[in-house]
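Structure below; questions to follow.
Here the complex is missing one protein chain, while the rest keep their positions.
Going by the order they are written in, the chains are A and B; count residues from 1 in each one.
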Amino acid sequence: MRERLSFYIPRQSPVHRLNPLTKILITFTIIIMAFFSPWYWTAPLLIVFVIFPMSVIAKVGREFLFAAARLLPVVGFIFVMQALFLPGGRTILWQFGFLKVTLENLMAAFLVAMRIFTMVSSFILFLLTTHPSELMSDLTRRKLPSTFSYVIISTLQIIPQMQAKANTIISAQRSRGMDTQGSFTKRIGALFPLVGPLVFGSLVEVEERAIAIEARGFSSTLPKTSLHEIPDTRLDRSIRWLMLILILGTFASKLWLS
Amino acid sequence: MKIEVSNLFFSYPGGVDALQGISLSILKGEKVAVIGQNGAGKTTLVKHFNGLLLPTQGSVRVGDLDTTKTTVAKLAARVGYVFQNPDDQLFCKNVEDEVSYGPRNLGYPAEQVAALVDDALSLTELADKNETNPYDLSATWRKMVALASVISMDTPVIIFDEPTTGQDAVNVARIANVIRELHARGKTVITITHDIDFCAENFERIIALSQGKVLLDGHAREVLGQEEILATTYVDPPQLTRLGKRLGLPVVVRNPDEFLEAYQKLPTNLGDPGE
Partner (left out) sequence: MAVLKLHNITYQYPLTETPVLKNINLEVQEGEFLAVIGPNGAGKSTLCYTISGFVPHFYKGELNGTVEIAGVETHESSLSQWVVNAGLVFQNPFNQISGAKYTVYEEIAFGLENTGVPREEMRERVDRAMALTGITDLSERSPYSLSGGQQQRVALTSILVMEPKILVLDEPTSQMDPIGSREVLKVIKTLSERGMTVVMVEHKMEWIASFADRVIALYEGEILLEGTPEEVLTSPELAIRGFGISRYTQVARQAGPLGLWPPDQRLPITLDEAVDGFSRSQP
């Protein structure tokens, strides 16, 4: 059984070798360009000419496609909802009762869908190519409070554990005759016996875990060191400057055109 | 309420073959302990009794109900299951509400629920804590709340999953009392346990599992005497059983009284002063 601990897939690639902070910045730059660029086709072009090629260079092309494919239904749903229910629009292409699809709304819906797809897929690429521990070590080294990085990284790992716990709770409450069918209000009411133990039980665990990490010097004020060395090269720095320029350029062009 | 397991096979979705052909019956009023190393299939087997798991092959019947044709909610009226960690089920703002949750789900009328709750609370010595929030209680008492919450469902069969793990001697004695009382009322009590001394002192029938199959199934005295076979599923015999064996007692003993009785009857001991 393959132990899949996180989204991260270890490969030897130029993208993997980039410093984690560089990769975060690239991700944010892509998102900012997709959302703020005045040019309509920015988002889909980024996907086709930047994100996907990067996934190939990073040797995670196939995994990326799988993950992106899982996104499509959600994005498709958003597209349809936006297309049907946005107000306004003049050029009616299709009408059925009160539902109408206009050209303007179609284009707006496509924009929204593409922007969301860009955002999520660039995050996916980031997660596929960055080991969470390395990210956190790097951020801590750059003076991000260690508590902050701890919260993020432990949450990533805790999620599957929480899922297992939630399953146990569901079994326990079903064994007490909890109704899993029935009316909507009944089922909402049924949430409390599930959420209750999850939350309260987790509080107990959280306290113990806090003690455990304290016992390992977590709140020490000494400057932290790291087991693994995380490289930060000239290429990294150059890329980060480039990203900064792209971000500023995007905002500048938006201001200039509006 | 008889539980009938016929040629039960079960595999987890990941492909693990947890149970490999188990057939057994548990009759009304029996006190049964299921033992064996982690991974032998104890919890997997027992979760079939209330329908939490359904057979991959074979069948499980609880009374006249086939578990594959009944919902867990319906089986909950017949088989109560006390989970190992009380924090996996406690959610109400006070003990009384918590203990009422089960019987209310089963649709009993309000007066009956109240009576069942009172009874469960007094059996578990929680009567004076009925207005306390369960999470304000110590781990010891939260365990008793979990027990009470299932006892109040008044099911003919009740399953305890590792009831004594992490409990001190006082609470183990309380739990043993509860089991004794439930048995006296004619209920079938099934437990999974690693605590072999607790098992020996409170259960008449022992089923030892190993790698998804039944290794031993019989009266406690027979099973506990099979030291080598039990060792294959990493079970050590109880303390007094071991002592009895080393001293050459002719019978398998399970508790101090049995030990002393057998010890007194040893040929070299007859005629000693004392009772």
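Just so we're on the same page, a residue touches a chain if its C-beta (ideal position, glycine included) is under 8 Å from a C-beta of that chain, and two chains touch if they have at least 3 such contacts.
In this text the structure is predicted, and so the values were computed from the model without any measurement.
In terms of the touch definition stated at the top, the absent chain reaches A, B within the entire complex.
When you scan A:41, A:218 or A:241 for touch with the missing chain, the hit is A:218. Touch with the chain omitted from the figure is made, among B:24, B:139, B:176 or B:251, by B:139. What chain B contributes to its contact with the hidden chain is residues 37-38, 138-140, 165-173, 194, 197, 234-236, 238-240, 242-243, 246-247, 256, 259-260, 263-264, 266, 268-269, 272-275. Residues of chain A in touch with the missing chain: 3, 5-6, 131-133, 136-137, 146, 150, 153-154, 157-158, 160-161, 205, 208-227, 229.
Here is the rule we use: only the chains that are shown with their structure count from here on.
Between chain A and chain B, the centres computed from C-alpha atoms are 45 Å apart.
Residues 14, 47, 50, 52, 72-73, 76-77, 80-81, 83, 85, 87-92, 101-102, 105-106, 135, 149-150, 153 of chain B touch chain A in their complex.
Those residues of chain A lying in contact with chain B across their complex are 1, 165, 168-169, 171-180, 192-193, 195-197, 200-201, 204.
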